[in-house]
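Below is one structure, written out as structure tokens; the observations come after it.
Apart from one protein chain that is not included, each protein chain of the complex appears where it belongs.
Then we have subunit A:
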Amino acid sequence: MAYKIEKASEIADNIFEFWIKAPHVSKNAQAGQFVVIRIDEKGERIPLTISAAKDDLIRIVFMAVGKTTKFLSSLKEGESVLDVAGPLGQPGELKKWGNCVLIGGGVGIACLPILAKALKEQGNQVTGIIGARNENLLLLSDELEQDCDELVICTDDGSRGFHGFPADILKKKLEDEKIDCVWIIGPAIMMKITSMATIPSKTKTFVSLNPIMVDGTGMCGSCRVSVGGETKFACVDGPEFDAHLVDWDELMNRQRIYPSQEKESLDNFNEHHHHCRCGEHHHE
């Protein structure tokens, strides 16, 4: 059984949007959940957030950073991946909170549309704040414009929108109005720093953790994270957790278990892929 890529496009610098046919996932997917994908027989199982689900299709949005995501980005419409397992993880706490703020950093922005829609359905007021290093790394802003009551765009270099970080906007908003719940999704360091803004006001803040996973079903313990002093498995207890209870330094350490292997894998792939381009398209 293979899962066909129905649509593939590059929607920002090195960031790709794929629609994949996986009815078992799309029919059951909820905001906050993810899939595990394996491209081929020799491939690694990697987790990717479900960014949207429609009919038989799911959308994933990913940045090509290492071997597997680079390889994935090289696949064309009509080609397939070998495995798509999901939906995995606990759905987000989708209820009537009141005034919600959703913050996305970099490729983490991809998680927001499905979340914004679900929170709107529950009758919440939803503000989106999205940030990236520069405007070429911003994604899905048109879509989020539709999904959110208000959308604020930030860039670190000021190339578009507010010149600064989402945390700056969040701090300002916390001073100006009552916020009931905040979601922050992006790289660990960005989630750590941004979530500090809600500590003084004790505003409920969720983050979506991204430790290294293998099975994604609670069987291996690779994804363990410390939350409030307890060991949790991000794939089954999360991936969303209370930001103020997460041991961020441990998470970031555990994300760096395999730097030399990741480099070796990528170097091998780049070398091989370079050869491939001269001839026929194939992937091994």
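The rule is simple: contacts are C-beta pairs under 8 Å (C-beta built on N, C-alpha and C of every residue); 3 or more make two chains touch, one makes a residue touch a chain; residues count from 1.
The rule is simple: contacts and distances are computed from a predicted model.
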item: Absent chain [UniProt protein name; select from "Phenylpropionate dioxygenase", "Ring-hydroxylating oxygenase subunit alpha", "NADPH-dependent glutamate synthase" or "Phosphatase PAP2 family protein"]; value: "NADPH-dependent glutamate synthase"
item: Selected residue (touches chain absent from view) among A:G43, A:G164 or A:P187; value: A:G43
item: Residue of A:G78, A:G98, A:G123 or A:G218 in touch with the missing chain, whole complex considered; value: A:G218
item: Which residue of A:A31, A:A52, A:A85 or A:A167 touches the chain not shown here; value: A:A85
item: Touching residues (missing chain, whole complex) on subunit A; value: 1, 24-25, 28, 33, 38, 42-45, 67-68, 82-88, 214-215, 217-222, 224, 226, 231, 236, 250, 253-254, 256-258, 261-262, 264-265, 268
